[in-house]
Structures are given as C-alpha cells and as structure tokens.
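And then subunit A:
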Amino acid sequence: MRVTFQEELDQLEASLQEEGALVLRVLRGALNALAQRDVELADEVIAFDDDVDRLYLEIEEGIQSLLARQTPVAIDLRLVLAMLHTNLHLERMADYSVTIAKLTKLVADVEPDPMLLQSLEDMGERAEEMIRVALDSLANRDLGAAESLVDLDELIDRSNRRFVERVVEIVAEPGLREWVLRMVLVSRTLERIGDHAVDIGEQVAYLLTAEFREFTDASHPERA
Partner candidate 1 sequence: MATLEPALSLRGDRRVRRRRIVNRAAEWLATIAALAAVAVLGIVVWSIAKRGAGDLSWGFLTKSLPLFGQPGGGIAPLIVGSAILVGIATAIALPVGVCIAVFLQEFASPRVRAPIQLVVDLMNGLPSIVIGIFVFGLLVYGHPENGLAGAYGLAIVMLPLITRATQEVLRLVPSAQREGALALGASRWRTVVGITLPSALGGILTGTVLAVARAAGETAPLLFATSIYANTVQWDPRHAMPNIPVQIFIWSESPDPADHKRAWASALVLMLFVLVTSLVARAAFVRSRRKLSR
Partner candidate 2 sequence: MTEEGNVHQTVTMPPMRPVDVAERQEAEPQARDTVFDIQGLTARYGTNVAIKDVNLEIYRNLITAVIGPSGCGKSTFIRCINRMNDDVPSFRLDGRVLYHGVDLYGDGVDPVEVRRRIGMVFQKPNPFPKTIYDNVAWAPRVLGLKKELDERVEKALRSAALWDEVKDRLKRSALSLSGGQQQRLCIARAIAIEPEVVLLDEPASALDPIATASIEELMHDLKRDYTIVIVTHNMQQAARVADRTAFFSLEVDDSGRAGVLVEYDETSKLFTAPSDKRTEDYVTGRFG
C-alpha cells in the first residue's frame, strides 16, 4: 500500500545520506587544508559548500511537498521530522567546515605548532567518526549506535582539554598569538560539529522511541 509514498520517503532518505557523504568530504577537505596550510584546497572546500546547500534546499522542498500532499502520521511523521532536523544539522556542519577553511586561509602563512595541530587533527577525526556513526544509526535504525554518540562526544571533549592545556603553554609566544586565537575558534567549531552529530543521534532516538530526549551532556552526567 502507498508504494508511491514509500518511494518518496526512500528517495528523501537517500538524498539525506548523500548529503551526509558530501559533508564528510567537505570536513575532510577542510581538515586537510588546515594540516597542510593549503589555500587552494580551502577555496575548493568553500566552493563545495554550494553543492551541500543545493542538496539541503532540495531535501527541504521535498519534505514540504510530502507533508502537504501525503499527511504522514505515526512513524512516517517521526521519520519526516527526524529528516527535517538532520538536514539542518548536516547543513550547519558543512557551514562550520567552511568556517574552518576560511580560518585556515587567514593564517596560512604562519608556521603552526605541531602539538596544537595534532590535537586539532584528533578532534577532527573524532568529529568525522561521529558524523559517520550518526548517519549509520539513522540508516540502520540503530538506537544503540545513536546513544553511543554521547560517549564519542566525550572523546572530543578530552581532545579539547589537551588542546586548551597546550594553548595555555604557547599563547605567550608573540609570533603565534594570532594563529593560536584562530585555532581556538577552529577547536570551538569542531566541538560544535560534534554537538550537531549528537543532535542527529537524538533525532534517531526520537524516531525509534517516539520520545524526544536530550542525551546527557556534561552538566547532567546521571541522566543516562
């Protein structure tokens, strides 16, 4: 029954996963540009964001049309709402990657501090992993995977703590000051990417349990 409707839902979800793959590429590109101080790559990343935006709009309009025409209810409705939110989170993640690329361009001529850079790379890899887990948990309807994002977020926090320690150590050096400031923004941005991945996990949990629950954050460790 409702084969056309089911096909539409499947199409939208496939587009969403495609957008996720694009976001991963954008983030990887930004991280590489940062590590290699590659201004051209940074520009490519910034241009590539347009592709993500286009897909974002497409999915938005697809959801709007589906809601108007098909009046989804129950699990279908929850899926559509989850897709709506995930779409937004993915688009934000791409925008943050662009932010990283722009920051890279601003201080490309500065010799970076290797330890700081390493922390940022670690954080970046954690963020990538979280995006992958979030997308997979949605595709496989895996509640466990969605809930595990909280623990992965914890890993970003740990990397971030090491990052801050190093910043405190080298912030006094005059030549690095601007670079360090920019890198603090980069780390903030990577943390936010992680938060958005956790949000996607929350949407998956809502889809599967029909309850919207904020996953534990640092301030409420008992509410697991």
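Behind the choice of candidates: all candidates are chains of the complex that A comes from, given by their letters.
We take it that a contact is a pair of C-beta atoms (placed from the backbone, for glycine too) under 8 Å apart; a residue touches a chain by one contact, two chains touch by 3 or more; residues count from 1.
Keep in mind it's a predicted model, so treat the numbers as computed, not measured.
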{"item": "Chain touching subunit A (counting every copy) in this complex, out of 1 or 2", "value": "2"}
{"item": "Of all residues in subunit A, those that touch candidate 2 in their complex", "value": "1-2, 5, 71-78, 210"}
